[in-house]
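Below you'll find the structure I mean.
Of the protein chains in this complex, one is absent; all others appear in place.
Up next, chain A:
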Amino acid sequence: MQAAEGRPVLEARGIVKIFGQHTALGGVDFELKPGEVHALLGENGAGKSTLIKILTGAYQPDHGEMLLDGVPVSFRDPLQAQGHGIGTVYQEVNLLPNRSVAENLFLGRQPTRFGLIRRREIEARARRLLADYGLEIDVRADLSDYSVAVQQIVAIARAVELSGKVLVLDEPTASLDRNEVERLFDVVRKLKARGLGIVFITHFLGQVFELCDRVTILRNGRKIATQSLQGLSATDVVRMMLGKDVAFDHHPTGVADARRGAARVTFRNLGRKGSVAPVTLSVHEGEVVGVAGLLGSGRTEVARLMFGVDAADSGEILVDGTPVTIRNPAQAVAAGFGFCPEDRKIDGIFGELSVRENIIIALQAKLGWFRALNREDQVELAGRHAEALDIRAASPDMPVKLLSGGNQQKVILARWLAIDPSFLILDEPTRGIDVGAHAEIVRTINRLREDGLALFAISSELEEVVAYSNRVVVMRDREMVAELSGAAVAPDAIVQAIAETPAPEAQP
C-alpha cells in the first residue's frame, strides 16, 4: 500500500451537477495520485456514475473545477478527455465484438501506407502490446471469440495506449470469475507500477481491500470521506456507505412486537436459480420487514420474485394461509400485493398520464377491461389518496412527469393504497428524493404499518431501515444470511451482519 506521494494527477474541486430538481452531486472533491488505485464507493444514486462521467468528459459540471497535473481543464466530450490522458473501461466492454483483437486495439488510428491499412504492422504491434499485459493470443481472431476477461484486458490496453495518465475502471469485475479477477488485478498492479492513476469502481468490498490504496465514499451526492484503506475495516466502509443522512423521529422496535398480527403472507423456499437462493419469510399484519444488504446482494431480486416480475423456480407463496400462484405481476396484484419499484422512471410512473390516472391505474388493471372506474370515482379516489399522502400537485389532471421525485413516489404509493393491498413491497422508496420528502415517506411507512398493513421495505440507508422496521433481514451474495429483530434492529448490528465475511477485516 505505497500510495505515491506528491502532486495529484487528477483533481476535482467542488463539483456540482444538478439534473432538473435533483442534485446528483453537491460539491464533491476528488483527488487521484499517480501510482495509486483509488476505490470509488457508494450505493446507487450516491453520485458515483455522475462523478465518473464528469471526470471522463461525458457530462459537464454545473460548478467546480478540474485540474489535470495541476492545470485547469474542462472536457467537451470523452474523446477530448481521452486526448488529455483519461481513459475509461466500462463493465460492458464497448469495443467491436465482430472485429479482430488487433483492429480493436488500433481502431481509429490504424497505421497506413498510401491510405491502405497495414495489417501486418497492426498485428505485430498488437502482439507486442498485449505481451506487456501477459496476454499471448491470436490477435487476428474476432474479439468475441475471447472471454469477457480477455476483452476487458484488451479494452484496458486500448484505453491505456490512448490515454496513459488516468484509467477509470467502472465495475470491470462484475462478470468475471475468481481466476479472471486475479488476472485483471495483475494487470492493474502493473499499470499502477507504471505510475498510472487508477480509479476503481466495484460493489465487491473484498476486492477493494485486496487491490486499492485509498477509498473515496460518496453518499447522496456528497463526499463522505477519502481515506487510506490501511487501518480501515470493512465495517467502517459499510457504515460510511450506508450511514446516517436524516434523523428520523420514530423507531418502532419494542412497541410493535406487541401489536404484530397474524401472518399475512408467507414465502416458503422462494428462489430462482442464478438469482436468489431460496428464502423463507413471513410478513405479519402491522409489520415492516426491512431488507438490508449492499447493491447486488439480491435484495431487489427477492422483491421481484415475490411480485412475480421474475418467475420463481422453487417455493410457494401463502396469503392468509392459502396458497396462491404468482407467476406475473397481474397475479400478484390480484392477490392484493403492491410493489413500488426501485427505478421509478422506468418501472413506476406513466409520465404522460395524469396524476389521477397514475393513481387509479393499478385498481383499474385489477378490475379488468370492462369495469371502468367512471370519472367521479377516479376523482374521488385520487383526491382521497393524494390528500392522505400529501401529494403536492397543482392539479390532479397534470402529467405526473412534472412532479418532483418525492411526489412521484407518493403517487406510486397512492396507486397501491388505492387497491387496498394486503402486502406492499417498497424497493428503495426514498431513492432520489430530497431530504424533506425523505422524512415524510418514512413517516408514511410508519403510519401504514400502524394501520395494519404488511410491508417489505428495501433500503440502502440503514438509519432509514431502522426507523421503520420491526425486523430486518440481511442479504449477502444473493442469499438471506441473517434476520434481526427486537433490540438487534440497530445500525451497528446490521453493518456487522452485512460485513461479516465478504471482506477480510484489514489485518496487518
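Here, contacts are C-beta pairs under 8 Å (C-beta built on N, C-alpha and C of every residue); 3 or more make two chains touch, one makes a residue touch a chain; residues count from 1.
Basically, contacts and distances are computed from a predicted model.
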Unshown chain, UniProt name, "ABC-type quaternary amine transporter", "Simple sugar transport system permease protein", "Methylaspartate mutase, E subunit" or "SoxAX cytochrome complex subunit A"?
-> "Simple sugar transport system permease protein"
Identified contact with the non-displayed chain, of A:Leu205, A:Ile349 or A:Leu462 | A:Ile349
Touch criterion as defined above, residue of A:Ala12, A:Leu143, A:Leu229 or A:Ala386 at the omitted chain = A:Ala386
Of A:Pro396, A:Gly432 or A:Pro491, the residue touching the omitted chain is A:Pro396
Touching the hidden chain in the full complex, which residues of chain A are there? Just list them.
-> 307, 309, 328-330, 332-334, 339, 341, 346-355, 357, 361-362, 364-373, 379, 383, 386-387, 390-399, 415, 443, 447
